[in-house]
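Here the complex is missing one protein chain, while the rest keep their positions.
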Amino acid sequence: MTATRYRAPPADALLIRELDGLFALYHRPSGTTHLLASPAPELLDLLADRAMTRDALLDQLLRRYDVTDAADDLLDARLSELIAVGLVYAT
Amino acid sequence: MSFRVGPVGFRVGSDFAALIATLRALYADYPGPEIAHFTVRLPATAPWRRFLRPSVAIEGDYMLPDAAPLPLAQGLLAAEMAMNLQVALGHRRHLLLHASCVERDGRAIIMTGESGAGKSTLATLLGARGWRFMGDEFVLVDPMTGDVYAFPRAISLKNEAIGVVQHAIPGGRFGPLLRNTPKGDIRHLMPTPDAIARMDEPARPALLLFPAFGASRDVREVGSVEAFVRLTQASTNYTALGERGFDALADLVERVPARAIDYPDGQTALAMVEALWEAA
Amino acid sequence: MKAGCLLATVLAEPARAGTLAPAEWTALITAARAEQLIGTLALRVDSGTLPRAVAEVLHDARDAATEQRRAALWEAEMMRRALSHLGVPLVLLKGTAFAAGGLAAGQGRHIGDLDLLVPRAALPRVEQALLAAGWEWAKPDAYDDAYYRRWMHELPPLLHRERDRMIDVHHTILPLTARTTPDADALIAGAVALGNGLHVLAPPDMVIHAALHLFADGDLAGGLRNLWDIDRLLREFSELDPDFWLKLHARAAEHGAGPYVARAARLAARLFATPGPAAWRRTHVSDALFERRLLARDGWGRETCRLTRLAFYIRSHWIRMPPLMLARHLLVKARRRVGPAPNE
Partner (left out) sequence: MDEHPTSSTEDETGGATRRRALMLGAVGAASVMSIRPALAQAAGSVLMCDIPVPDAGRARGYISKDGQVVAAGTAGAFAPPGRPLKGEDVRRALSSGSNLPGYDYERSRAYLKYVQRLQRGTAGFTCFASVQMLRK
């Protein structure tokens, strides 16, 4: 069985406005507004319109950011929040 | 009968001729549109309820399944609620904020809060001090321009506010006192002729206030994200407007300063609002 | 002209909108809202020369329909994400199917709950997967639950706890108690894949479902909209496929739905001038009664023709249940309604 891969909508499916350090996001396909705190916007950016395994995603995060608490369970928790609201899709 | 409040035309029909006559008198200064945007029905809850303990149902183009009927003596409240419901559920040209609003020099203060926060009273009292009263229930944000439009229907004063306003505006055109409604005692006050005559003039939002009555005097800055979330919950059609609503609301909270104010009495509140206005 | 009639006329001939007096507009808008056809009306009527208030109302209605469509398609997508791992065919029905299939019947249409058809054998797995993905039972009542499971063509409704949207999961398209029993396996076997893992019914089945839904499963309340769906489907499918009427006739016979489909075609032709073969046009005396029921709406949005409506209410129970079961059902319902007299 292959590892689960995750994908977020392309950038043009989202409207994002930064307000006081948080991000208000309008998701065009659902018509829903979400408030995002870091690291959710960063994850959406990395996964925008391309599928990645969790390991690949963590690797990308570590390359791009100084991740102080890189742990699989924390990343899983963040991904599952995004999956629950439909912003990330697991294949 | 039909009348227009701001950009919204209503047609109101009822089994009770007396109720229509009262509405006709109160809304005499409002223009009568040929074609109404919404229809409001205030029928008797059953045929015999026209005569025997007469009871008014709240119906129209948009209805709530559990809306409770009211005794005929509170028919004006039934009309008010039915009108609110049509706008809240049906109007999409503007982003609706459940708020009161006053204007001066083309710039508006938007005051929003839960029922009992004093937003009606504050807007009414400011209206008596040289401000233009724009509404005490809804303020309408144009998603294209960010301007706000007025919805100056009859002001719905509740409980202690009735005495306060009667004292402040002794010459006001008041409706009958409705006692012991589910919202307490209610008395309607018609906006001034000037407020009605100028109801189609938009204004630029300049200050967002979240008043709370009861606590001791306090002013706090409200960050844009908190204002955004609070206004999504104060809007009856934010979600329904989709992307337009998102943009309009994000623009509003980015551009307009927001403050929460706690106040112990009306005089203090008026002083606080006018001081904030000078500083804004 | 009665408002229900006016609404049907303007939908069929949108050019008539140019001749309406202000009072007629108000009646038309009110009736269209009451019949949940305001979005459809908005798309039918050209916005060039309309009175300002009308243009504003119809513009809002178009926006509302766009957002409803978005929400419906998203709900279907979230359902797909929750169920795709099961590997069972997922067939969209009614409004969501029209929208997802890009059909004219979906344009401007009000879309409420998500209706899904799956094979009966897959029902327990579908139910479990939905419950695991955030859907919850909408009604706690035990009698209704047992009744649903034993006799209905669908699970009791489920509601998504975050999105507040309802899903009806069907395993066939009429209650098992109804006089007509469509072939559910054939419906699913014939379904058309949309390419994203979801399906819609094949064109003849879609018409048959709409006809059964309108004439074999309910009291026709709000039925004008369903008849409009049928008009749009018949027009679109018969334009695409010259043999459509023949296929429809054959397929309706297979499902035992011939008379309902014929009734649908006749009434659509009566009210909306839907084109069709002459053989389908032979009028029945009872058609006038159905027409009266479908148009029973006045210019204040109220239902009229109380007796006609009552007759159709009784009919709706009659056609859905064998007589003894109907008696039992009404008895249980009646017992539950007998309570203390209301205090006032």
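Letters A, B and C name the chains as they come in the text, with residue numbers starting at 1 for each one.
By definition in this document, a residue touches a chain if its C-beta (ideal position, glycine included) is under 8 Å from a C-beta of that chain, and two chains touch if they have at least 3 such contacts.
Computed from a predicted model, the values in this text were never measured in an experiment.
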item	value
Given B:Ser115, B:Asn159 or B:Gln267, the one touching the chain that is not displayed	B:Ser115
Chain not shown, touching residues in chain A	32-40, 42, 45, 48, 50, 52-53, 55-56, 59-61, 63-71, 74-75, 77-78, 81-82, 84-85, 87
Absent chain, residues of chain B that touch it	58, 64-68, 70, 77, 81-82, 84-85, 88-89, 98, 114-115, 137, 181-183, 229, 232-236, 238-240
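Everything below uses one rule, namely that only the chains that are shown with their structure count from here on.
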item	value
Category of the chain touch graph - line, ring, star, complete, other	complete
Averaged-CA centre spacing for the pair chain C and chain B, given as whole angstrom	37
Sequence positions of chain B contacting 2 or more other chains	242
Junction residues of chain A - those touching two or more other chains	31-32
Residues of chain C defined as touching chain A within the complex	67, 70-71, 73-74, 77-78, 81, 134, 162
Chain B partner contacts - residues on chain C that touch it in the complex	22, 25-26, 29-30, 33-34, 51, 53-54, 56-57, 59-60, 63-64, 66-67, 70, 300-302, 344
Interface residues, chain B side, partner chain C - complex	7, 9, 11, 13, 33-37, 39, 41, 53, 60-62, 90-93, 240-242
